[in-house]
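With one protein chain held back, the other chains of the complex are shown just where they sit.
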Amino acid sequence: MMLIELTDVRKAFNQGKPNEFWAIQGITTQFEVNRITCLKGASGSGKTTLMSMIGCLSRPTSGRIRLQDRTISSLPERFLTQVRRHTFGFIFQRFNLIPGLSVVENIMLPAYPLGLKASCLRSRADRLLEQFLLADKASNPVEWLSGGEAQRVAICRALINDPQILIADEPTANLDSRLSREFMSLLDQLSKAGKTVLISSHDPVVFDSPVVDRVVELEDGLVVSGEG
Amino acid sequence: MIALLRKQRYFIDYTLGTMMRHKGKSLGLLTVYTIIIFMLASVMLFSHAMRSEAVALLADSPEIVVQRIQAGRSVMVPADYLQRIGKLRGVTEKRGRLWGYYYDPAVKANYTVMASEQDQLSINDIVIGEGIARTRGLSIGDYLTLRSHEGKAFSFRVLRLLESESELISSDLLLMNPEGYRRLFGIDESLYTDLVLSVRNPREIQKIAEKLTLLLPDSRPILRTEILRTYESLFSWRQGVMLILLLGSVLAFVIFAWDKASGLSAEERKEIGILKAVGWETSEVMRMKFWEGVIISLMAFLIGYLAAYLHVFYTSAGLFEPVLKGWSVLYPSFQLTPSVDGLQLATLFFFTVLPYTLATIVPVWQTSITDPDLVMR
Partner (left out) sequence: MKRSNTFFVCLLVLLTGFTASLVDVAIESGPARPQALESADLVSRLGLTDLSLFTEARYTRHPSQADIHSAFQDHPVALEHFPTGSLLQPPSGLLR
């Protein structure tokens, strides 16, 4: 069953200017549901750009991206946000937690615009904290967290709206190998629980991990191996 | 609907959290903002209350005062002018007033000396305002010595003090017997300082004033409406002095607020990127920032206004006293009757809360319409 389908996707930066640069130069591939797919490649190969387009953070310059039966590459900004909010959960390279807020507030952040009942939202967050062994840290400021804890908070935040697809951009860049393996096993659990996971990484702990179902290798904005 | 309200509450929660991150900066901003509003509101409340107080106090002042102008100078009015006016229709009462100034070198103050028939003072008795009593350290039964036009010293006994509640009009008044007044200043029986006419129907006042200038070509009638108008413009002028003083601080604040609100730091930019990446819409980011502006400016407005209210009406506008006092030695101590002009208040609200809130939103709007993928880079 196909979930995400890319057709000749291209992306240019600074288009029309002297420093025009094509980060993605025509990618056609599919990503299946309930799998862990790893985008592998050196920095500058276009992994992040591709992921941000799939995650509705940006739009391709040309080409088409379909999410199930919707073409998301041509949706206006407002609808992109709706799609992003309900379908994707993001885990960033530098975790990107908001300083000054507590752990639980950071986790609830993506759900704020939904206007859920406070107690309902809180219990949802508490369940995630429980699941990721962070229950005792709930009201700590995020500045106090260790790298591994911050990573788990970032996962909780990505999961708060119960998205189908998790997008992790270089998730292990700031973790040591033990924590990286731990992270991969967490992803495995999530995949078993029905999530589709997309990771970009050039860390062998990630792309050589047994939990990864498929590795797509990128180079200079083109897929060089692992085409679906 | 409830979801919408809950959403706003989450935004407020969030924005308060980020504001607490730079506690010093946020509190500093709130303090400066509050002080500015406090000063503006104080000026506004004070001048408005003063104006309405003046209008209320002087509502019973004479409808028409007649001065005599000779060679371009105010001079005493001959008593027979009262006869020359004769029976003007609409004039219910006419009488001459005797008043002037007395400079007291002992305290370097000017007193307003008035002759009062109704008080039925004996020739050696005086009634003084609280201001004189305070400045000279006089109380009932004490003697005040005034030097006459011939250089002779006259001693007057203080019979009573004027009510301290009326200080705003009576602080520097010194009332005495008309005969004593004439003797002190060497003024002939046939002269008055000016004349006052009472008119029952206010619509006739203008007509009567016109008749007066025909009847007495060297006279200058002053109408009550002119007196009241003087006080209305007077305070807006005084207010102008304070506004000039305030202008500098307001400008400084505008620069400060602009810098704080509009110059988004890299940190804030990134924060907006994160919010958009985790699924916030542009409008939601702006709503959140809107609350930040509203919280700061609404708090500053309310605190500043309340402080100004207490300052003006319950501490007698102590901060403005030096400005109003100027060179005067006798300054009345008075308590203004609380009064608030709704329109003025609304103006203050819209000129403070609105611009600040806009200044916080606009730069966010510029940032948040850009692609949210900048957090990924």
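In this document, chain identifiers A and B correspond to the written order of the chains, with residue numbering beginning at 1 in each.
The rule we apply is simple: a residue touches a chain if its C-beta (ideal position, glycine included) is under 8 Å from a C-beta of that chain, and two chains touch if they have at least 3 such contacts.
The structure presented is a predicted model; accordingly, all values stated were derived computationally and were not measured.
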*asked:* Using the touch definition given at the top, which of the shown chains does the missing chain touch?
replied: B
*Identified contact with the non-displayed chain, of B:Tyr81, B:Tyr331 or B:Tyr356*: B:Tyr331
*Which is it among B:Ile126, B:Leu184 or B:Ile222 that touches the chain not included here?*
B:Ile222
*asked:* Can you tell me which of B:Ile12, B:Leu319 or B:Val362 touches the chain that was removed from the display?
replied: B:Ile12
*Residue numbers in subunit B that touch the chain omitted from display*: 9, 12-13, 16-17, 20, 54, 56-62, 65, 67, 69, 72-74, 97, 101, 109-110, 112, 114, 116, 118, 129, 131, 162-163, 165-173, 175, 194, 196, 220, 222, 226-227, 230-231, 233-234, 237, 241, 295, 298-299, 302-303, 305-306, 309, 313, 324, 326-332, 337-340
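Note that in this section only the chains that are shown with their structure count from here on.
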_Separation of subunit A from subunit B, taking each centre as the mean of its C-alpha atoms, in whole Å_ = 63
*Hey, which residues of subunit A end up touching subunit B in the complex?*
48-49, 51-52, 55, 57-58, 77-78, 81, 84-86, 88, 90, 92-93, 96, 98-101, 105, 108-110, 112-118, 157, 161, 169
*Of subunit B, residues touching subunit A in the complex*: 2-7, 9-11, 13-14, 17-18, 20-21, 270-271, 274-282, 284, 371-373, 375-377
